[in-house]
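Note that one protein chain of the assembly has been removed; the remaining protein chains are unaltered in position.
In order of appearance the chains are A, B and C, and numbering begins at 1 in each one.
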Amino acid sequence: VFTTGLENVSFNGAVQKTDLQGTVNESEYIILPLPITRDKKTLNAPLSDRSTFINNEFAKLLIGKKIFCGLKEDIISLGVNFSELNLKDYSKEEEFAIKNAVPTSEGAIELAMQEYDGTINGSNCLVAGFGRIGKILAHMLRGLGANVFVAARKPEDLNFIEILGYTPVNIYTLKDKKGFDIIFNTIPKMVFDAYTLAKIAIDSIVIDLASLPGGVDFEAASRLHIKSIQALSLPGKVAPKAAGEIIKSTVLSMIAKEES
Amino acid sequence: VFTTGLENVSFNGAVQKTDLQGTVNESEYIILPLPITRDKKTLNAPLSDRSTFINNEFAKLLIGKKIFCGLKEDIISLGVNFSELNLKDYSKEEEFAIKNAVPTSEGAIELAMQEYDGTINGSNCLVAGFGRIGKILAHMLRGLGANVFVAARKPEDLNFIEILGYTPVNIYTLKDKKGFDIIFNTIPKMVFDAYTLAKIAIDSIVIDLASLPGGVDFEAASRLHIKSIQALSLPGKVAPKAAGEIIKSTVLSMIAKEES
Amino acid sequence: VFTTGLENVSFNGAVQKTDLQGTVNESEYIILPLPITRDKKTLNAPLSDRSTFINNEFAKLLIGKKIFCGLKEDIISLGVNFSELNLKDYSKEEEFAIKNAVPTSEGAIELAMQEYDGTINGSNCLVAGFGRIGKILAHMLRGLGANVFVAARKPEDLNFIEILGYTPVNIYTLKDKKGFDIIFNTIPKMVFDAYTLAKIAIDSIVIDLASLPGGVDFEAASRLHIKSIQALSLPGKVAPKAAGEIIKSTVLSMIAKEES
Partner (left out) sequence: VFTTGLENVSFNGAVQKTDLQGTVNESEYIILPLPITRDKKTLNAPLSDRSTFINNEFAKLLIGKKIFCGLKEDIISLGVNFSELNLKDYSKEEEFAIKNAVPTSEGAIELAMQEYDGTINGSNCLVAGFGRIGKILAHMLRGLGANVFVAARKPEDLNFIEILGYTPVNIYTLKDKKGFDIIFNTIPKMVFDAYTLAKIAIDSIVIDLASLPGGVDFEAASRLHIKSIQALSLPGKVAPKAAGEIIKSTVLSMIAKEES
């Protein structure tokens, strides 16, 4: 393993620090940081004192290598040479999405604990959406002793929700429900518009976990004095080690699949 | 309901703000703040601009009333007149202790989430002690998907721990175990002394929930570069509304018992 | 509600018993028994003393009615007039399948309790397959305190299995595992062939829940002295009331969908 841009870190084991050129020359596979840049100019390398410019020179250096990255489309948009790279996007893999649902759910619970002045145990929690995050978040909230309501659209999901011991809420009649202490949204559509917020969330805390553009009208929430949080990229924030290990295991699975 | 020292709060319903004299005159039962004072001179009243001195005058005013308080012994030590008061200590009630185990456990989990850079799900958590807090904390950790180890002394507890699906650890052989990501202590005895910490906790985060003097040698932990936290009075810090409601329901139970 | 063939039952409420002709004439919707016949000659009506022949006359009577049934293809194969009927098969509905997974899973657990001379709590249980039944069965077994292993094929399922706290088993390496007290199969393919049974199931009880032709080589199991059970149509056997209610709610959903 060769690294660059990590001068301020000390490693155990077979990790060598070299410069960018050396790292690229010696390596078959290259893993780029996520996001690749924070300023659209230099490589995102918070543990380095030096700046590496993200330009066509940089891209040329990488041509011919197998490169793992997240959010491929952001990298391609950086310049013409970048579109020639052999980019493999781990953030599009099913494994990445499922595993990230765990730190996302825990991060959401940590936020809820910080913001709510009661206990999760005994509170009424609504989870909107029953995809990967919805399933895991509902499971964890119940594990803490919350009364868990899950809002979904599909009849088969509503049946399954009930069997698992949650209270199913038909998303089409969501506006008629009340009494939620905490609302977690996982649906990337405008579910919690001004009208819905006014009807059901006046005394709630609202946490939006859906990827942008999200599913909560935050402006309306603010106008209605509803405490609401747009929680993006939780894994890296609340569980950086776990987030790194998820990238590692996804990349290893991708390499294994390629070689088999 | 009459209140004093809450000038900066607005109430709904039948709550009247008066001065101390008025409040005492009108009330049959009086609830003191917890702790009663933070400076040993004036009444603990963070939502008031005025100071009320905690002196013999103050005590005299209260003689003959039924007074609910926490930590009775601290109040009695304030002066001679205080020992004549009819003090009923809610913090000694079983109900208070059990209900507080919930915000204490959630607060411990919130701390663990903040300090640990992985996820609780899939982590190895040791809970030392299987009293009220140990039981509820282990239940919640498992609900989040942790591998839960519970250390106890009594054979019947160890049997019960296993039946509930946790891994039992005999506290006498604790020194031979390893690999805990997070250690929660609930035993108010020196269980995690320097030797035990060095043997089992070098790579762990240690959170001590036991009441003072606690069960962790924090000086040794610091010397060993073990991240360790003495977590006291969690309910009021992490879930103030819940903490207040627990006092309310305990006091109501005490009044009901008295009247029956 | 009109009924025929239930002479030996007493009803509360607005249920009228008439003859077949009367029932058909008065009803807009007709629900046939499941299975429609046990002898390929007469209507399946265990609570009646009379026989109703399942012939073209019978079919003619039903033409023009909306008829709810299970296993439509069995009915159509009864004769030429049956294919002209307006048959709506509730057993093909997602709701029916999901809800039946509950009595199926409980029936499987009841069988396991009867056959296994230890306790489910603390036993090692393998669930092969992570579809509807696999998910609910694994959930219930863990709820009883079993060590639950779930075998699946898809990487995303294996990830999800681990997050939910079960031990994932790659179905391709199933042959290398051992030590299962009870094996539940839910996969309708020959997963447990003679070789696999000999390798992993010599000391196990094997319960096959997959629809015919099933996934266990019962002949081999018998030769190897492995206790094995083909458990078909569990809902009607172990929880007849629940089974009936599932048909009712599925039919009502079908009518509601049709009318909307």
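By our rule, a residue touches a chain if its C-beta (ideal position, glycine included) is under 8 Å from a C-beta of that chain, and two chains touch if they have at least 3 such contacts.
Owing to the predicted nature of the structure, the values given are computational and were not obtained by experimental measurement.
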Touching residue (missing chain; options B:I75, B:I136 or B:I171): B:I136
Omitted-chain contact residue, chosen from B:V102, B:I120 or B:L234: B:V102
Omitted-chain contact residue, chosen from B:L6, B:L164, B:A198 or B:I255: B:L164
Of C:M140, C:I200 or C:M254, the residue in touch with the unshown chain: C:M140
Among C:E106, C:E162 or C:D217, the residue in touch with the chain that has been omitted: C:E106
Missing-chain contacts mapped onto chain A: 121-122, 145, 162-165
Hidden partner interface residues of chain B, rising order: 94-95, 98-99, 101-102, 132, 135-136, 139, 155-156, 159-160, 163-164, 253
Residues belonging to chain C that touch the chain removed from view: 102-103, 105-106, 109-110, 113-114, 116-122, 139-140, 142-145, 238-242, 245
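Methods note: only the chains that are shown with their structure count from here on.
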Of all other chains, the one whose Cα centre sits farthest from chain A: C
Euclidean distance of C-alpha centroids - chain A vs chain C, Å: 39
Contacts with 2+ other chains: residues of chain A: 102, 139
